[in-house]
Structures are given as structure tokens and as C-alpha cells.
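One protein chain omitted, others in place.
Chain nomenclature is as follows: A, B, C, D and E, assigned in order of appearance, with residue numbering initiated at 1 for each chain independently.
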Amino acid sequence: MTVTKEIISAIGKFSSATLHEAMGKFGDLPYGIKPISHKMKVCGTAYTVKTIPCDNTILHRAYAYAKPGDVLVVDCSGYYEAGYWGDLMSLGAKTKGLAGLVIDGCVRDADDIEAMGFPVFSRGLCIKGTGKHGDGTLNEPIILGSCFVNPGDIIVGDRDGVVVVPHEQAQDVIEKATAREMKEANVRKELLEGKTSLQIYGWDKKFGF
Amino acid sequence: MTVTKEIISAIGKFSSATLHEAMGKFGDLPYGIKPISHKMKVCGTAYTVKTIPCDNTILHRAYAYAKPGDVLVVDCSGYYEAGYWGDLMSLGAKTKGLAGLVIDGCVRDADDIEAMGFPVFSRGLCIKGTGKHGDGTLNEPIILGSCFVNPGDIIVGDRDGVVVVPHEQAQDVIEKATAREMKEANVRKELLEGKTSLQIYGWDKKFGF
Amino acid sequence: MTVTKEIISAIGKFSSATLHEAMGKFGDLPYGIKPISHKMKVCGTAYTVKTIPCDNTILHRAYAYAKPGDVLVVDCSGYYEAGYWGDLMSLGAKTKGLAGLVIDGCVRDADDIEAMGFPVFSRGLCIKGTGKHGDGTLNEPIILGSCFVNPGDIIVGDRDGVVVVPHEQAQDVIEKATAREMKEANVRKELLEGKTSLQIYGWDKKFGF
Amino acid sequence: MTVTKEIISAIGKFSSATLHEAMGKFGDLPYGIKPISHKMKVCGTAYTVKTIPCDNTILHRAYAYAKPGDVLVVDCSGYYEAGYWGDLMSLGAKTKGLAGLVIDGCVRDADDIEAMGFPVFSRGLCIKGTGKHGDGTLNEPIILGSCFVNPGDIIVGDRDGVVVVPHEQAQDVIEKATAREMKEANVRKELLEGKTSLQIYGWDKKFGF
Amino acid sequence: MTVTKEIISAIGKFSSATLHEAMGKFGDLPYGIKPISHKMKVCGTAYTVKTIPCDNTILHRAYAYAKPGDVLVVDCSGYYEAGYWGDLMSLGAKTKGLAGLVIDGCVRDADDIEAMGFPVFSRGLCIKGTGKHGDGTLNEPIILGSCFVNPGDIIVGDRDGVVVVPHEQAQDVIEKATAREMKEANVRKELLEGKTSLQIYGWDKKFGF
Partner (left out) sequence: MTVTKEIISAIGKFSSATLHEAMGKFGDLPYGIKPISHKMKVCGTAYTVKTIPCDNTILHRAYAYAKPGDVLVVDCSGYYEAGYWGDLMSLGAKTKGLAGLVIDGCVRDADDIEAMGFPVFSRGLCIKGTGKHGDGTLNEPIILGSCFVNPGDIIVGDRDGVVVVPHEQAQDVIEKATAREMKEANVRKELLEGKTSLQIYGWDKKFGF
């Protein structure tokens, strides 16, 4: 299935938690990966990268080769404590039309990145410089935590975390997420009327209330 | 001793650090438990809960059974990395008049929870969904870190952390915290006049100055 | 070389990451040490302190003996989880003209410290009180992570982290950091014109583009 | 179903890994819990205990109340670094006919315990003494890692780790473990004849060989 | 350069620490990877494998495809806590003439593996069963810790740890390791004569003695 702009736009309206639930509780990236600023959100197609430990050269290639709307999703080989990405790379990626960065490692220049509004999700901030050896892989499948990320999968991130929607499930996930939100709207109404979730979900018989 | 609204109100005016000191440096919960937003504060009587790992069903019962003014205090059996609580549960708990949530695990839907102003203190944010098995305990003593929490104890949390005041010590703690604040007001005045704490505390003889 | 106010002022205009790179990727303190508020910045000369675990008495001496413009840089002997510093000490240190605190441990009273505008960089916030035994060292060399800090070294901290510039390298680092910023300004311009960093750095031949 | 001596004896002949597989990959305790000596094995019925952090008084009650053939299975409330158990307690428990100890914390007096042949599985060795406050629970369900342990469940431990067989599944698990061992005996024979597991399991078509 | 049996045999006579030093302090695998029994040693050519988290199917293919004398070197995608390898796989690999296993994860059936004398180096022992999904890579470069392992590199492991000698450096490393051992033999003699290493290395002038 082709992932159209409409699909990206539709998926991007859901929260990462809703999409995770709509997929049957799958696709969550490690919870240590968070936006560098609470308000940042990201949605786009995955351009996957694997760096060697403490080396960011391949990231320069990644954002040069990726296409507008892509989100770089980066495995740093388990070496978190380095600043793999900064303000210049953010500027270059943003200028090219990339949608954001999700990296299983640290970044730096947080103030400048925030000011330019380029969404960056990382393990944290670290000033430690990286090497320029250059090895790694570009747009091949990677694993973050226990989650597979394939090129072209849809990435949605917000303050709560990041979720990966396999591109072939996109349409199905949109339908399930929509259904979930409608159901939750009803629950919300009933909660405001003073019902407990035990009553709303019919658990009051089982547990007593 | 009955914990009256007046006592809760009086205790809630102190910071968690001041209460901790007033109790002789006791009652601090693990420092990884923090408000999801800097400005959140919580004060109320503990309704204690123990969940089984990665399962939140009992939390629905907890906020249905707790009384207005209660703070849910939750032990997740050492399994932090799951989203045990979200926006709907916050809405239900807030509607019932609960004072907040303190959980030794993660939550999700941070933006919505923050927007509705329900105080939530947790190990962090995580989208990972939980199971619906249901076991656990309700309003029995629990242990968070090395601190006991008994039903009815007074819970005070702010940006610095969370403290547990055993209900039978409430009156005594208020008096000691008041004395501490008065003493600190004097110290503050003297510091602004240019004295060092060595001089103020009389340590200048001992250490030289 | 004397570290003059002009040098401090000049160095304080660079970011911690830029100074780290200008020194050849050296001088970074452990990345877990961060400002308690995103906007805090610090720049000054190091007054080094080593506390014994969970004891803060020597910090009272430290800010009494340090001189205006100094930054207290504190090794807590690997025991992070305690509130070594708070609002009163911040007030005393600020009144004396100290430039800030960098501590490899936790602090408390974050709201009050933030309100008074005294820059504090720490491992986090913790209410747990400390002892009053008093041992430790004052203004002797310390090690934070794998980085040496000598009395009088220049400390620069911002949201990204903290860097230590050995006082004898100050002039050289200013020159290299200035050169780096000029080079980056050009890169920024070329990026905005649509060039990729592969082209700008001449890596397009090597990697293809 | 009554757990007879015959059942205990039959289950004790299998390795912990075989029983874990026979139950469909369930029942494994945290892998940090290991015998203090490679050669120790344990098999018996669980007498469950929960201690408060760094306090071992309730363990004296536990081995006084447990019956011959029981294995004490102990939750230390997440506080590992203390010596909850030693040579005297081992002597007392062994004299009473207990089958062993499985504790999610540390112990001490390893040489003496090993010499007397009382099986102890722990997080490691630690000399740090414990308090004598005394609270905790006796023979109520506990959780170790993500595994429930109920009083009377069958505990089997060896060098690889510890597994919990719910007492009501004992007969079924014996049958499945027996079947698994027979199947493995055949695999072993074929491997010795030079076949690969791809051929033995019929995966050679799928993967090529 | 072809890695002959003579080279393997020659390299296998050195300790892992000596080879690490002979290469200029490079090639050390993470120190958490240790033999399951103190006396195990391994030496052979690397057959590299990457498994997906908690899945060992590809390991069956690995030992079927590898050639006699190979050591399987396995990256488990950062998921340690599972029993990826056991007695049957050891038997199959040993029967095929493989030289051993080095895995950045756990194994099980330690007693049986030790009894058959197949060298296994791992993060520890764990009974937890793995899945049978099957993905991963075979004989492509992998990264363990910050160390690259290429197919055909020489792997040497003993009680102290594991080192990787790039195959093209083999001859050079043998010469340097030989020189180091000769030098150390002299140092040993002088130490036994009562000299200190300060005297032997000529540091007594610098430090005084």
C-alpha cells in the first residue's frame, strides 16, 4: 500500500498512545526516547539509519538522501552518551523538508533546535563530540528496543513517546484509532456525569460498587 | 487522631522538603517520582494501591472506591515501564474529587492531564499499554522505596519530590515545620545582610572565617 | 595566565558544546549534570569542593570562602540521591556574588532557587536531608566523571551540559571557538541556500550525491 | 490437587529450563537469583515471605512456621544490598527439614552454608546487617520480577535459574517435561550422527542447507 | 592475508589481555561477556550473527552454515535476559567442529555444556525461552560494545575476557605479543629479585624511591 500524504496527515492527528493501543499494544519505541521540548510532535515516514558508536558522519548522508516528509530514525549501536546531532544538521534537514529526527542517543544545541521548530526526539542532551569514521547503514531495517523499524514505516511522536506504524497497517490503524477515540468520547461524557469506569465498562457487577 | 480538613490545609502550605526535615529526615519517597509538570502540587490523604506488574485494572477500582480528598498512592511491583494511568482515569478521579495520583510507575496522556489540572506524580511517561488481569491490593499498607505508606497518611508533593506524613504525627509535624520556617526567615534576613551561614549558625569559630 | 573578567566574559558568550569542540572534544562533565531550569546558564571560575557522601556541611564553608564570580563545583563522592543544596544556601551564595553551582549530586527548593535566578546545575532534585559531619576538601583538584577540575578553571554551563576550560588554555580556546563560530555561520548560510553538508564539507565526491 | 512427595520427587528430576519450557515459557524468576554455589539444586513447596527493606526478623518466623520440604521464597521489597540470611538461619532451617531458600536479596556466610549443604539461591553475597523491626507477610502470595508465587507452588532451582510450577499444574507439567526430554534424546542422537538442527526440525527446506 | 591454522594456533597461546595490549589497547569486547566456567578458553575465526531480541532461530542456521574452527559471535540486539543457547545447540556445534560461542546475551544448560567441553562465553545464565521468528543477519559485520567484529576476525577468550584480532593484523599481533611476553619474562625475573617496577621501568628517578 502506498503511504499517501492523506494517510500521514490522518495518522498524525492521533496521539502516540492511541495508535499504540489501536495496533494491539505494539510499536512503542523505548520510553527513554522523548522530545527535547514538551510541545514537539513529529509525524512522517521512516528513513532508517544505524551509526557506529560515537560517530555521526552517516547522519550527514542520511539527511542528504532522505526525501521531504521523512523522519530520520536512528540506532546508535547502544552508545547513547554523545551529541550525534545539533543545530546545523537540524537546519539542513529542515531546509530539505524533513519532518524530524528520532534518535536512540543524545543530541546538543537544544535551544537553537527548539527555536527553529525542528522536532527532535532523543535520549537526552549531551555535548560530547562524535568521531568522523563514517560507517553504518542507510535505509535498512533497524531495531530500537524490541521494536523493528522498516524504511517507510510511519513514525508518530509526542510528549508521551514514539510509536511505529508499519506502512502496510496504516489504513487499518486509522480505522481502529478512530473507533477508539469515539468510544473514549462517550466514556468521557459519562465520567463527567459522575459515573465511574467500573460502571461504564460494566465491571461493577464483578467487583461490587 | 482524626486528620481534619484543617490539618490537610495546614500541612499543604509547607514544601515537601520542609516536612521531611520537620519529621527528622523521614518520609521521602524515591526521588525518581516527580510531577509530570513542574507546577503541579498535591496534598491529601493516602488511598494505597498495589498493582501486579504491567496491569492497571485495579486502579479503576481504586479511584471508584476512594473518597474526595484522597491521593492514590500506587506500588506497581517494580515494573515501571508501562502507562498505568491516562487522561480518562484522570478525568474520572478529578470528577470524583480525588486530590491526585502518586505512582511508582509511568503514565501517559501528559498533555491532557496537565490541561485538566489533575496532579500526577510518576516515574515518567510511557505509552506502553497494560493488561487487564486485575489482581492487587486496595487500601492496605505498601512500601515505596524504603518508605511505608499506610492508608490515611498525609501525602505532600511538589517539584522537589513527595513526602509521607504518618497521620498520627500530623499535628506535631505542623508545629515543627512552622518553627523551621520561622527560623529560616531569620536566616534569610541575615544572609541578605551579608552574613554567611557559618556566622549565622555559629560555625565561624570552629572552621575559622 | 591570569583569568581576567574580560576572558570570563568572552568565554561566556560561547555555548558549552562549542567550547568542548574548540578544546578538541575535551572538558565535558557527565551529561547527567544539567540546569534545574532550561534557561539557566553559568560562567565563572571554579571553586572546587568534595563532600563526603550525604553530608553538606562543607558547602556552607565553600560559599563563605569563595570569591565573587566563582562557581562552586562539587564532587559528592558518588552519592547522588540527597538534597545537598537549597534556597537558603542559594541566597547566601548569590548575595556574596557567586556565579553559580555545579554539583554531581541532587538539590532541593528548585522553585525558590529558580525565582531568585541563581544558576544551579545538578543530577536532579531530591528532598532527602543530609548529615552535618563536615569532612571533605576545599579548593583542591577534583574529578567529575573522567574530567579533572582544578581551582580557577573556567566553568561554562547551559541547557546542553557543562564544560571545563583549563585556565591556562582560556585565550587559545576563545580563538578557536571564534573561528569555529565563523565557519559555522558560513555553513548556515549555505545550508539555507539548499546545499547539503556533504556538498559544503566536500564529502559528496566520497559518498556520492 | 495435593502435591505429594512423589510429585515433588518427579518434578525435581527435571532442569529449571525444561520445566519453564514445559509450562509454555512461564514461571521463570529474575535471572539475577542464582545458587551461591554452582552445584546447589533445590526442589520443594513454596513458603512465601515478604520482608520490609533491610529487615530480616520475619525470616526467623518463616523458618519456624514452615514445614519440612518447604522452600522459603522471599521478596525483600526491592532492597537487595543486605545480608538477610546466614549460617545460623541455614542451620536452623536445615535442622527443621526445610528444602532451601530462594531470596530476591543477598545473604552472607556463604562458606558455612555451602559446607552444611543447605541450598540457597540469592542476588549475591553481602555482609551488611539488617534491622529487627519485624514487619512483613507470611505465606501470602508474592511477586518476584513479573512472576507470581503462591504458597504451595513447586520451586525448582539449579545453576541456570529458578522456576515456579503452580501446584495445580504439577501433573501436567511432569507429562510435558517428560515428552520434551524424550524428544530431546532423539535430537541428541541425530546431532551426534552429524545432522544439523535445520535438518532435524525440517527447517532445511525453508532456509536452504 | 589468509588466516592459517598455524596463525590460529599461535595466537591462541596468548592471553586475551596480552593480545589487547599488543594491538595498542584495542579489540576488547564488553567485560560482561565471560566464560560460563572459569577454565574455558576459546580461539577461532569469527562467524558473526545478529539475532532479533529474544529470538534464537537464526542461531540454528549459524552453526549449520559455519565451518569447523569457527567461533559464533552473536549480537542479540541489546536484549540480554533470555536463554539463546543450550545443550543441544552446543552438541550440534561441537559435533560440526565449531570452536565455541561468544554471545552478548545469556545461555542455559550450563552444566551440560560444561560437561561436554564446548566453550561458551556469555552475559550469564538465564532459563527464559526465546521465540522462533527467525530474522537476523548471518556473517555480516556486527558491533559488540564499541568493538567491530568482521567475519573471519580471530576471537580469543579466556577467564579475563574476549578480544577480537582483525584477520589482517594477525601476523603483526603475534610478533608484538611475543615481544611483550619476552619483556614481561624479564620483568618477572627482576621482580623476584626484589626490584620494584619503578626501578625496572626507570620511574624511580621521576617519582623518587
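Here is the rule we go by: a contact is a pair of C-beta atoms (placed from the backbone, for glycine too) under 8 Å apart; a residue touches a chain by one contact, two chains touch by 3 or more.
Being a predicted model, the structure only gives us computed values, none of them experimental.
Within the full complex, the chain left out of the display contacts the shown chains C, D, E. Among C:3, C:54 or C:149, only C:54 touches the chain left out of the display.
The chain omitted from view is touched by exactly one of E:17, E:115 or E:179, namely E:17. Summarising the interface, subunit D meets the missing chain with residues 57, 60-61, 63-65, 81, 83, 86, 88-89, 91-92, 95-96, 106, 108-111, 124-129. By the touch rule set out above, subunit C reaches the unshown chain at residues 52-54, 77-79, 135, 143, 145-146, 148. The chain not displayed touches subunit E at residues 15-17, 20-21, 25, 28, 31, 34, 38, 158-161, 163, 184, 187-188, 191-192, 194, 196-198, 201, 203, 207, 209.
Everything below uses one rule, namely that only the chains that are shown with their structure count from here on.
Between subunit B and subunit E, the least number of touching-chain steps is 2. Steps from subunit C to subunit E, minimised over paths through touching chains, total 2. When the CA atoms of subunit A are superposed on those of subunit B, the rotation angle is 120 degrees to the nearest 5.
The equivalent interface to A-C, defined as the listed pair sharing over half of its contact pairs by residue number with it, is A-B out of A-B, B-D or A-E.
Centre-to-centre spacing of subunit B and subunit D amounts to 37 Å, using the average Cα coordinate of each chain.
Spacing of subunit C relative to subunit D, judged by their CA centroids, is 49 angstrom. Multi-chain contact residues of subunit D (touching two or more other chains): none found.
Interchain contacts (touch definition given at top) occur between A-B, A-C, A-E, B-C, B-D, D-E.
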